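My questions will all concern the structure given below.
Just one protein chain is left out here, and the rest sit where they should.
On to chain A.
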């Protein structure tokens, strides 16, 4: 299942190809550190001008992949093509790659302008050209007039802007961003995130962005490549990744997901919370007990009518659901997250607009109904025996 999904999504959609930058191809990259396999045959095509985020848990190999693209690590096997040219064995300093690091990486002995002009200096560009380009780039990242400041005189956000300007100054073929926002506070992170995206679109530069923050990845990237154990699980545009995850791992890693017990039926649907839903992806045989993956916003919640204990009222427009009890209601601003226990003992989370959640206090009873969207299912690990059909 994983392989099919990966193959289906690893190439960029032709419509998103932009004019700037060069294409990047990672073909069967493998890298092991002793007995630990960091990359286990990573395949990924990135279109010119595209921003792809590598997302995954710690140790999934995303940073190793980025370091191989940068030339700081050598792949044990596989190939790396940049603009059609094989750069697998090219040293880091001859790849024309700009990189922004997680930790502040400005040269402490140089001013902001000298840092930005460093790449041009090693390329022996004339002094006047270096100064002009540095001033231009510092203005582009919103730091005009800071050219004579040393790194210790700049805030964390300003330092990362200078680092971005420095990476862009050499007009790189590919821009690599290694969790560049993780050391910044929330407000600056949000601001810089938008600026990086604006610049990337403006310059049309091919960009690979490593992050473990799914919000960052979903909000910035043209496509998000979710990695697990050194392999690509799925690479797709953010909305597709969220709405149609290819594997249970992607479904659970991106956003919040409920796992509710269900049973496969002969018509290929799955019965969960008293309703039959279409299944996408892997479809076990009829009668198998499965876990159904449902997003909190895919569950509709209807409050039980006052004075009619036990008589569940279905949510508007929904069929029969399952009765549940609210354990915790967490106010999140526009939405409220309910933690519920169903009559069959399963635990679920449901999101609903806060103005609808007023009566759903802890202890109150309600009806839980899933939307009719196709869902992912996973075979129940134990017990594996098929469940008997009930009348």
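Throughout what follows, contacts are C-beta pairs under 8 Å (C-beta built on N, C-alpha and C of every residue); 3 or more make two chains touch, one makes a residue touch a chain; residues count from 1.
Quick note on the criterion: contacts and distances are computed from a predicted model.
The subunit not displayed here is recorded in UniProt as "ABC transporter permease subunit", chosen from "Na+/H+ antiporter subunit C", "ABC transporter permease subunit", "Phosphoribosylformylglycinamidine synthase subunit PurQ" or "Thiosulfate-binding protein SoxY".
Only one of the listed residues, A:75, A:97 or A:377, touches the absent chain: A:97.
The hidden chain makes contact, of the residues A:148, A:198, A:327 or A:373, with A:148. For chain A, the residues touching the absent chain in the complete assembly are 70-72, 91-99, 101, 103, 105-109, 111, 118-119, 121-123, 148-150, 152-153, 163, 166-167, 170, 176.
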